[in-house]
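Omission of a single protein chain aside, the complex is shown with its protein chains in their original locations.
Naming follows writing order (A, B and C), and every chain is counted from residue 1.
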């Protein structure tokens, strides 16, 4: 899990400017910078977590994100990681079922905090279809990698879908119809996380 | 005299942007606008002055410039016209000697107010050489137009000369050596007045 | 990006240090971060805490002091502060009478403040919050996260601050804050974008003859892009929208003509000249006017107009003494 989180941090850092650029187009241009700052802080704590269970690692990750990212992404992703961590408390391995549970908890946390649903041009438009695909695959008996690959594809489609819709949550909602045609930064960062998870699992 | 002043007003108005541009390069970019505003006000008073003596007309011109131009050019040109008017009080015609006297009084007024001398990159660098040339011509018995033509040439050279020197008076002095290479707006407007006088006398 | 700063990462910290050094008798910075509190904590009153992203200076740190806020939390530029920083501010200013947080209506701000308030309550601190949403620009606010909180927030600080200073209870202070929120409306525009230091380039590009109408205070584009027109016509457009939203006719109002940070005062006065003529004509009585940079978007050029309907209670609190770096009365 530590390696996966480091890989996610590296990916976010790599895409920092792009995420900021996306946020700049429809909102306030801080998503990339803030996410990178948060994952830098996470990385600084990871080595000390060696040997800890997945649940603890994810919980620490969530708390660190909450206290360093700020904005909307801080509490949303922070809560998501904390909830996923709570679900995986005590585990040192993660199978398909665990990932389904963790993602479900994460999405639940995001919805509890942000009170959004799919179709509002948020990270949920990447995460929810990904969750559905993952769950379907795992329940159909596919192995974790195959099911996750489908989930990543669904997230990618979700990111594409955000271009076609109007934001009704978050700062991008203030510009109304003018948000149509632009890709949601939060959905994009969510896709990167899933994609990196797949590549490193 | 009324026609001459109207012609001067028209010339200043025509060169308004150029004078402003010159002032912008080395100082605060208001010379053309302010001079044009002043001469507009003068023109508005001229018709009512029909039949008055040259002295009164010039005095009114000076007072109008003082109360509408502002900045340095207002008191300087205003005083110049008032002093010239005082010199020509009661006259309805102006001969060569009168013009010499009037210009001498005008320059005296400028020097009294502005405490500058030639070589400081001001209107005096056009006016003083013009006065010298005019006086020399008139004293040598040349007719007014010939002598004034030489004065206009001297003023033009004076304007050229201002490009080669550093300003030590007025706002342009604050930028020190950086004023070298630029033409003085006040010398330029003084040259236009003399040139227009020659063309309309 | 052309800015008078040092390292981008230090902008918020140095800014807060510079603010506190400008008024060391009034302000103190907490060691834990970019949090400003009164130099001398006052007991026996409800403590007011506000905050949000940096970039809105003098908001919010400039409004800490007698008669207004007790603490202010500055996040990264245009980014709501994190719950732990807000929690530290609440802890530092909390009194027996409780703490009221004044939060501008943004998803991030509300989530972070709510988490901090939960943490404070867990520690036995009496804490509550109000949400300011004065911006009438957003069209179908029912289908968004609602209206944004913008310059009207300063009047919430002022009036709730005055009542808190008098020793009123948390419930009373919250009620008067909500009364201000119910009666205050704002709309803004911009002729230039601003540049977030971390982004390094402007949030949007405008041609020389274009403007954005209905902007917020976070450098985002407005609700529409229009051809630039004379100041009076722009002000009229904003005032029409504001006075259509709630009824101001026959009422007494406080007016803010607020600069977005890069607008010269000359232009704000020109706008104010029209605002007064417009309100006079509409039969809206002007009780008082504030013209200046009260809630900004870094160096954005533009302005917003705020109107607050006043009654006798609000008038007396509006007039009460305030002694803060950015607002004295």
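The rule is simple: a residue touches a chain if its C-beta (ideal position, glycine included) is under 8 Å from a C-beta of that chain, and two chains touch if they have at least 3 such contacts.
This one's a predicted model, so the numbers in the text were calculated from it and none came from an experiment.
Remark: the absent chain touches shown chains B, C in the intact complex. The chain not shown here is touched by just one of B:24, B:56, B:118 or B:200, and that residue is B:24.
Which of C:39, C:228 or C:246 touches the hidden chain is settled by the complete complex: it is C:228.
The residue from B:76, B:94 or B:107 that touches the chain not shown here is B:76. Residues of chain C in contact with the chain left out of this view: 1-7, 11, 14-19, 21-23, 54-55, 57-58, 62, 191-192, 194, 208, 228, 230-232, 234, 257, 261-274, 276, 289-291, 293, 296, 298-299, 301-303, 325, 328-329. For chain B, the residues in touch with the chain missing from this view are 20, 24, 26-30, 33-34, 37, 66-76, 113-114, 167-176, 178.
Just so we're on the same page, only the chains that are shown with their structure count from here on.
Centres computed as Cα averages put chain B at a distance of 54 Å from chain C. With centres defined as mean CA coordinates, chain B is found 75 Å away from chain A.
Note: centroid distance chain A to chain C, computed from Cα atoms, is 32 Å.
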